[in-house]
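The complex appears here minus one protein chain, its other protein chains still in place.
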Amino acid sequence: MKIDKTYEGSFHIVGGDFSRAGEASTELKTIMLSVGIEDEVVRRVAIATFEAEMNIIIYTPAGILRYSISPGEIRIIAEDMGPGIEDIELAMQKGYSTAPDWVREMGWGAGMGLPNMKKNAG
Amino acid sequence: MRLKEIVITNSRDSEAEIEWACATDLMSDVLYYSRGNSVLITGLAKQQAIRTSDIADIKVVVFTRGKEPDRQTIELSQKKKITLLITPYSMFTACGKLYEEGLRCCPE
Partner (left out) sequence: MKLKEIAEILSLKPLTPAEGPDLEREVSGAYVGDLLSDVMANSEDGNIWITLQTHVNIVAVATLKNLSAIVIVNGRMPESDTLDRAVSEDIPILLTGKSAFETAGKLYRILNARNLQG
């Protein structure tokens, strides 16, 4: 990573708002590219962030995504209003999901969110 | 492989380079299994498919069964410079024809 300062910011995410789902992650992707982060790292961070954003939209009333891009590290923190994950071990399994049918019909909730975050995060 | 060699419906011409294929309606699977220069074949003819493709660096998306996307979906694909194609074929037939042409799924 060839950046020499830290870039920080945050996005507010509203639960249930599918029409804007992915906007925050898309914007973060643009920011990362503009400050010169390499493509493969951008892709990984964007994917992990997108999954976190979708989790907030699908399961919680609202949340916030914070990012900090600094030399040597990109940190993404997703905070939301809950309800939280009952069994984290189960949720980490590929294919496990508690999503309702309408979410599945939107192309989400197939139980790959957390595995995806794990795969792409450091 | 050049897109125009594998185009399965009438569409605008494209020089996009395609190496792999990913066929799914579930967006997390696109994010998990796809590689950058893949074509996404999906029945989810919605904005979400374009957003997901943009995040995953996918440049070509094929909507199956002749599903016409809404205006917002088309606009988003233009804004993100993603080539959007519509095929009259089902996902099964689209996969079958592309597989015949030698296209393969993204290696994990």
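Quick notes
When the chains are written out, they are named A and B in that same order, and each has its own residue count from 1.
Just so we're on the same page, contacts are C-beta pairs under 8 Å (C-beta built on N, C-alpha and C of every residue); 3 or more make two chains touch, one makes a residue touch a chain.
None of the values given here were measured: they were computed from a predicted structure.
Here one chain is not drawn; of A:E8, A:D87 or A:E105, the residue touching it is A:E105. The missing chain lies against subunit A, touching residues 94-97, 101, 104-105, 107, 110-111.
Seen from subunit B, the chain kept out of the figure touches residues 21-26, 29, 33, 41, 43-44, 65, 89-93, 95-100, 104-106.
Assume only the chains that are shown with their structure count from here on.
With centres defined as mean CA coordinates, subunit B is found 23 Å away from subunit A. Contact residues on subunit A toward subunit B in their complex (touch as defined above): 18-19, 21-23, 25-26, 29, 39, 43, 46-47, 50-51, 54, 104, 106-108, 110-113, 115-116, 119. Per the touch definition, subunit B reaches subunit A in the complex via residues 25-29, 31-32, 36, 42, 44, 46-49, 51-52, 54-57.
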